[in-house]
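Notes follow the structure.
The other protein chains are all here in position, but one chain of the complex has been omitted.
So, chain A:
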Amino acid sequence: MAVFDTPEEAFGVLRPVCVQLTKTQTVENVERLQARLQAVSDSALQELQQYILFPLRFTLKTPGPKRERLIQSVVECITFVLSSTCIREQDLLQELFSELSACLYSPGSRKPAAVSEELKLAVIRGLSTLMHSAYGDILLTFYEPSILPRLGFAVSLLLGLAEQEKSKEIKMAALTCLQVLLFQCDCQDHPRALDELQQKQLGDLFASFLPGLSTTLTRVITADFKQGHRIVLSSLKVFYETVSFIMADDQLGRVSEVPARPAVERRVAELMVHREANWVKNTGDKLTILIKKITECISVHPHWKVRLELIDFVEALLLKCSRSLIESAGPLLKALVSLVNDESPDVQAQCDKALRRFADEKVVVGSRAFADVLSENLHSLATSLPRLMSSQDDQGRFSTLSLLLGYLKLLGPKVDFVLNSVAHLQRLSKALIQVLELDVADVKIVEERRWNSEHLSTSPETPAARPWAQMQRRYFRFFTDERVFLLLRQVCQLLGFYGDLYLLVDHFMELYHESVVYRKQAAMILNELVVGAAGLGVENLHEKHTPADPEELREIVTSILEVYTSQENWYLVTCVETEDVGEELTMKWAGLQALTSGVHTCQPTSSPAFSKPSPTVCSMNSNIWQICIQLEGIGHFAHALGKDFRLLLMSALYPVLEKAGDQTLLISQAAIGTMTDICQACGYDSLQHLINENSDYLVNGISLNLRHLSLHPHTPKVLEVMLQNSDASLLPLVADVVQDVLATLDQIYDKRAATFVSVLHALMAALAQWFPDAGHLGQLQEQSIGEEGSPWSQRPSSLEKGLENPTTAEDIEQFVLNYLKEKDVAAGNVSDLDNEDEEQTDLPEVEKDDTGPHVEPPLPVQIQIATDVMERCIHLMSDKSLKIRLKADSLPAEPQGKPSSHVTTVAMESVSTGIRSTYPSSNPDSVPHVTWSRSVYLFEHLLVHL
């Protein structure tokens, strides 16, 4: 609505009001002037600037008391004029600046006058507008040393307003105005690029305000959270912009030792600061105190934008003042890294970016001093970590550990340099060990049992994206939050990634061996170290750092594996042995219950279990966890090595499989998890596939361990599991190991027969499954030969020969006749057996074949095995233990689902011969009644299934 475009026209309109205002200074007149001004174009206004300002300034300068309302409207009017015009003269700028700032203080006092809030706001805005309306070079000349007193006055005025005012609006306006005054305004009009000389001039000038500015702003920042985040935000911004400007390394580097004599009067010269080394040192020290206060307060500020600003704060100070504020680097870095895991994703992202920037620019890696500060921080944090972990709540622990993680991330490859110091490594490792202490008092761990041995699931569960990240739930002494544990794992992984793996593994191995108290934690840490070293799950900030060499990693894993699976670390007491005889068992159960009641008093960190005659629940729990952790570690190792782990299967698979059959639920679960891990890592489709492909390694372990059965009582279990999960292509291997089994069984009939019988049971079941009958056998044969991948596809020719030779039915017939005869003789003794009817109906089904061969060729391997097994079973049927007898009985009954099984038929023959030879029919009375009836029962059982 610019009506008056030319200065002449505008002058004509404005002159009367200006004259009027000069004569009588009232609010109305000022308002009238302002109303007229609205209708004047900017260019005309510029021409008439001085003229219009005159009455206004005159009003302000008129001595005597004035009404606030008037001053306010005058200031507003000036502001209006300035907002539309430029100031082209330095004098005008200086004068206006003084006049405006003078509006706010009472003469004679240095304190802001008690004026209305509206006036304060108007003046602040006026000042701000004034600074914006000044021409670029005019503005720069404004900042000459002589202005120092007046500028200082304005700055302290604004600071006072920002600190003490109640109104948020005024506070904000004051802070914004400060930014403008201190050359931090980010608006377009302001000249931004200053040359070195200008920077130095400004820096020298502003340095005088630094003490007041920084302390006041710190007070504002650290005041009540309730004051509103925008005020804190602006204050932070002013603080770091100012400090990073005055303390900038670039500027300070150019400050000469001898102060230049500025051409100003003495009074002003005294106010000037010369930023020489000593001053920098002192100021730096003082700032450190303030910075520490600020970072401590702000890193827990509830508003995320404030925390976001803190990142800029840290970044600005660290990047620009890394030398002058070296003392503050500690708290600054601490503030930064503590935000790594901030709850706000924006803050996290920004923090991550900042960390990356530090890493990229080699702020830490490139500077010894920074690394020193960080490692110092790390050390003191590690020192206080156990105390913090036990005293803080989960949230506190979370942030403490985030901090630790952040330090490690930032140090990156320099971690190595820190860990090379024995003191640092010791501190850190002890802290981790203490924090990771498990709570082993839970009785359930020992109680939960796996009674029946189910088959291993056919295929691993759907592969997770990060399989190494899954694990069993643990209970720790010092924390319950899963996130805390996750952080601890990340810490260990980072250590493994950046640190010298040999050094770390050595160190934690030492701790592992040192005491049983440390063992579980050390194992957990070792597991994560390896995962980290392989680069799994580690977010690399330092691009040049590459994960460990696979060959080295394999060596390290091999050595850890050796320790894990060694006799003293793998075979721990995890339960009160249940395979002992009955009375002892009940007694021990009672003992266990007694222990259960006393659980609360027992120390979780008791002495090693294996050295004690009767293990406590706690020590058994501890052992269970140790085995689980080690199992889990093996799974991790598999993921870390990938297909390379296949080479380690020869030593790892056997122990894992052994634990898969453990009676303790947790252990067997962990072992099956480990096998699933191995399957995924080494590229096997299923657990069966894994076992089948590596049966040769298993057989090796089984056969060697059978030689020391007392040391490896669970060996037969492994064979059992292997048999359940393999196919006919393994027959030669099975035949080989069965000989070992039977030889061992022959030596220890009394003690551990029960375990062996279940193996034999599994063996018979497997044979029956592999060789359903003669017809299918040929097919199967071809199939398994076709399997190129299997090293066992070559078969002994005896097997093939056996195939051509079907059951000798004639023999069976002969035997059945004999049997009936014997049965008649023994009739008095076996009257309680009542399945004769069934038997009768079955008998005619036996086919007669007169053309059968009379000369017996060698038996096929599987039948030979079956025969050998049956012969053993006959002895076992007279065993004292009911358990064994029952198992021995059920052996041949296994192939129930497969009638007319080839194997069973021939096996039956062998049993029959066994019966005949063991219990001569001529004298049935000499045979113990029970055993005899059992044998006959067994035989009849076989007949039923023929």
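Here, a contact is a pair of C-beta atoms (placed from the backbone, for glycine too) under 8 Å apart; a residue touches a chain by one contact, two chains touch by 3 or more; residues count from 1.
Keep this in mind: contacts and distances are computed from a predicted model.
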item	value
Protein name (UniProt record) of the chain left out of view, among "Armadillo-type protein", "Guanine nucleotide-binding protein subunit beta-like protein 1", "Glutathione S-transferase" or "UspA domain-containing protein"	"Guanine nucleotide-binding protein subunit beta-like protein 1"
Sole contact to the chain not displayed, among A:M172, A:V699 or A:L745	A:V699
Hidden-chain contact residue, picked from the options A:M650, A:L665 or A:A754	A:M650
Touch criterion as defined above, residue of A:L733, A:L763 or A:V869 at the omitted chain	A:L733
Contacts of chain A with the absent chain, listed as residue ranges	646-647, 650, 696-697, 699-700, 703-704, 707-708, 711, 732-733, 736, 739, 743, 791-792, 794-796
